[in-house]
Structure formats: structure tokens, C-alpha cells
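Quick notes on the structure that follows.
Removed from the display is one protein chain of the complex; every other protein chain stays in position.
A and B label the chains in the order they appear, each numbered from 1.
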Amino acid sequence: MSRLKLTDILVTVVISIAFGLVYKIWGPLYYALKPLGFHLDQFIYGMWFIAAIVAFLVIRKPGVALLAEVAASSGEFLMGSEWGLEVLIYGFIQGLFAELVLMAFGYKRSGVIVVSLASIAACTGSLMMDFYKGYIEDLAAWNLALLISMRAAGSIVFSGLLALGIARALERTGVTKILRPASQDDFDTLSQ
Amino acid sequence: MPIQFDNKMTWLHRINPSVKLLGLACLFVVVLFIHNLNVMVLFALGPAILFLFFTGHPFKRILLFSIPFLLIFLSTSSSMILFGKGESTLFKWGLIHITEESLYRGIHLGFRALIYAMLGLTFALTTSQVLLFYSLMQQLKLNPKYAYSFMAGIRLIPIMIEELTTIKYARTVRGIQNTFTVRGILSSIKGYSIPLLSQSIRRAYRIAVAMEAKRFTDSRKRTYYYQTGFSRYDLIFIAYFALFLSLVIFISGHYPLFPVVDVRSL
Partner (left out) sequence: MPIISSFEKLRLKFPGTKKLLFEDLSLSFKKGEKVLLLGPSGCGKSTLLQALSGLIPNSIEVPIKFDRCTYPDSWGFVFQDPDTQFCMPYADEEIAFVLENLQVPREQMPKRISELLSLVGLDLNDSHSRIHTFSGGMKQRLAIASVLAIDPEVLFFDEPTAMLDSEGTKKIWETVKKISADKTVIIVEHKIEHVIDFIDRIILFDAAGTIIADGRPESVFNSYRTEFEKYGIWFPGVWDQYKATAPTYKTTDFQIKRELFLENFKGFRNKETKIKIKHAEAESADWIAVTGKNGAGKSTLLLSLIQLLKTSGTYQVNGRNITRNKDISSEAGFVFQNPELQFVANTVFDELAITFRQKHDGEELIEKKVSELLMLFNLANQRDLHPYQLSMGQKRRLSVATAVAQNPAILLLDEPTFGQDSKNTFAVLELLESYRKSGHIIIMATHDRQIIQHFATKVWNVIDSEVVVKEAKIPTAAEAGHAYSI
């Protein structure tokens, strides 16, 4: 596994902290939706995995997804999150699960499918934490099923499709070029 | 830094940040293993006392910060109360089925969320971020590459917020109007978020280059401008929670508020 360079780490952290700001705003929004019922709140839960995916799509190196999710949640934590330290632990688990999926594809693929799978993995991670912490298995069965499917669908929409959209728009600004190593082509033209 | 007010230093500020963070992590696990409603409710007093009286912030501001907590409590507990499983029905109306079990479980969950929230905010209000990362490098041997990246990242938060204003300025000066149709709003969101991200990336990249130009290397051998160490406040902090927890367990064993012992086995 190639080690991350300072530029990679700093860029990941900064992207994540930008998303950390979004995460912080997302908290009150989540609580505002909660009383509406039907687990509408669960649908927007997916936003909390987006840093991992966007950072990976920008840098495409091992470890970035995990680092991004930890960084985003620390940013959220240091800004005084409603969930306190919990966000750090959730962030770590979610990032780890997303990272595992990306690793399984050798960090090579970045299409809709892989990205959605990574989001669902992160979603699974968050659900596992909830099983332990929130007694969600004690919800009535229909309610639990609704919760899970809402959260999974939201993950695909927010941290899957939205992340992909953002990454592609960033690609078009040309900013990602500075982060990628120069291609062999470029070296070849040097020697002509 | 968004949370930066003029406030007094209290003994909570003087605790070693790593100790404080690890202490919180332990409390997180401890609270996770509290399944007794009596213990949970009484234990909530511990963080509450610190949060209300020892952060060094004016009481008015603390009360302002407390408003979201009420929301958290209500919303965390309500979905379990309204939709949880259980036998002894208290109330039933359509899909809503409140049982004694789900009521207790809901209150239990609400208190747990409340404890986490108070601990987290107390930490954020009483810890200097720069000192936190210095302490993580010195006491927990965090790789400086990560620590300084985080510090640089945190330094950029106000700059990013200002950047939003700047993008607004640039759009104003360049005569780009926001329209309030769906397409208009979407394009505004894109018009703000993509420049913000791409500029943050470029800025981060240049800062990393500048850091390397200032001889920042992978090596962990370095001296520190701020020396963080241990003090009696660390002991006070640990003792406070240890004693409090023992006291709570004792009281709830002898004078239970609720008839419940374990919210899981109801």
C-alpha cells in the first residue's frame, strides 16, 4: 500500500472539513425531519457518508475514504456536534466499511455501481452501530424494515449519485489534475 | 474557528486534551453498557453539572446551547416510544402503539443521547484545537503529518466560510443573479459548492507545498512550541467520573426511581 503524501492528506482533510460543515448543518435538519414519521429522516442520513466517497473520487488512493470520514466527523465534533464523541466512532466505522468495498475493487473502479456499493457498506456500518446503541431491533418489524430501506436508498442518492456528480463537476474544473501523477505520455513527449 | 468566544479558563481547560479525549471515549463505552434506566438518568447529572457550571462560558450562552439538546431528547426518544415493540399497552392509535416497555426504552435512549451531546459539547467548549493536536502528537504519538494537516484544515474553516462570502461577492461583481426557480436554485448550489471545493483543494495543495518548503518532513523527530503534560486536573477529572458513577450505581440500587432494571429484558 503506497503511503499517502502530505498533499494527499491535506487535500483530503480540507475536503472533509468542508463536508464537516455540511454534516454539522445536517444534524438539526435530521432532527427536524424525524417527528414527521415514516423515517423521512433516514433518507437524508446518506449525506453523512459523502466525504469518504468524494475524497476517494478526487484522490483515488488507499486509505483516503477512511481518513476523509474520520476527518469530516472530527470537524463536526470539534464544532460541537449534537452527538458528541459518537460522531467520531460512527465516522470511523462508516469510513472503514466504505474503504473495504473500494479496496475490494482494487481502488481502480469508480463507476456508479462501485460507489453505490461503498455507500451501502457505509450505511451497513452505521446500522450495526445503531443495533447496539439504539436498540433498533426493538422497533416493530415493519418499522425497522422501513428504516433500513430508507437509509439505504438515501445512501445511494446522497453519497453515491450526488458524490459522483460533485466529483465529475470538480474534474471539469481541472483541479483534480494537479493531484494525479503525470502520465507516461507526458514523460514521453519530454524526451522527443 | 466557529466556536471561539471570550470565556474564562476553568479547570476543564487545564486537563490534558488527550486525557480528556480518552476519558470521553471510556465514558462513551461505559454509557453504551448502561442498560439500567435508573443508572442512566442519574448519571446524566454528571456531565450536566460540568456542562452547566464549569465551561467558563456565561450562563445565558450555555442555555442557548442547551436548546438543541431538548430537541435531541424528544426526537430520539419519540420514535422508540411511538413505534417500539412491547406487550403492556398504554396507548394505541393506528400504527402508533405505546407500550410500557417502549416508553422506558425511549426515555433511556433519550438520556443516552443527551449524555453524549453534553460530553461532546463540554469538550469542544473547553479544548483548544491546536493544543489538542499537540497533545495527540506528544502523548498519543499521532503522526505529525496528520496532526498538522488537521490544524491547517481547521485554520481554513473561517477562510472557507469567508470564501462563501467571496464567491457571493464575485458573483455579485460579475453580475450573476440568483433566481428562485428549481433550476436556478440548483445552479446556485452548484455555483457555490464547486468553486468552494475546487478552491479549497488548490489552497490545500499549495499549503502542503509551502509546508514542505518549510522543511516539514515525514520524520517524527521534532520539538514542540507548546508542551502538553499531565497535571492534577487530569486526576480530578478521572476521579470525578469514577466517584460519580459509583455513587450513581449505589443510589440506583437502593432507591430506584423507576421499577425497571434492564431496558433490554423487558
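Just so we're on the same page, a contact is a pair of C-beta atoms (placed from the backbone, for glycine too) under 8 Å apart; a residue touches a chain by one contact, two chains touch by 3 or more.
A quick note: this is a predicted structure, and the numbers were derived from the prediction, not measured.
**Q** Considering the whole complex, which of B:M80, B:I98, B:A113 or B:A208 touches the chain not shown?
**A** B:A208
**Q** Among B:K8, B:K60, B:K141 or B:R174, which one touches the chain that has been omitted from the display?
**A** In the complete complex, the chain left out is touched by residue B:R174.
**Q** In the whole complex, what residues of chain B lie against the chain that is missing from view?
**A** 1, 130, 148, 151-152, 154-155, 158-159, 166-167, 169-176, 191, 195, 199, 202-203, 206-217, 221-225, 227
**Q** Considering the whole complex rather than only what is displayed, give the residues of chain A touching the chain that is not shown.
**A** 6-7, 172-175, 177-178, 180-183, 186-187, 189-191
As a working rule, only the chains that are shown with their structure count from here on.
**Q** Just curious, how far off is chain B from chain A if you go by their C-alpha centres, in Å?
**A** 19
**Q** Quick check on the complex: what are the chain A residues that touch chain B?
**A** 6-7, 9-18, 21, 27-28, 31, 34-35, 54, 58, 67, 71, 74-75, 77-87, 89, 132-135, 138-140, 143, 166, 169-170, 173, 175-176, 178-179
**Q** Mind listing the chain B positions that touch chain A in their complex?
**A** For chain B paired with chain A, touching residues are 1-3, 24-25, 28, 32, 65, 68-69, 71-72, 74-75, 78-80, 83-85, 97, 101-102, 105, 109, 112-113, 116-121, 123-125, 129, 145-146, 149-150, 152-154, 156-157, 160-161, 190, 193-198, 200-205, 207-209, 211-212, 216, 263-264.
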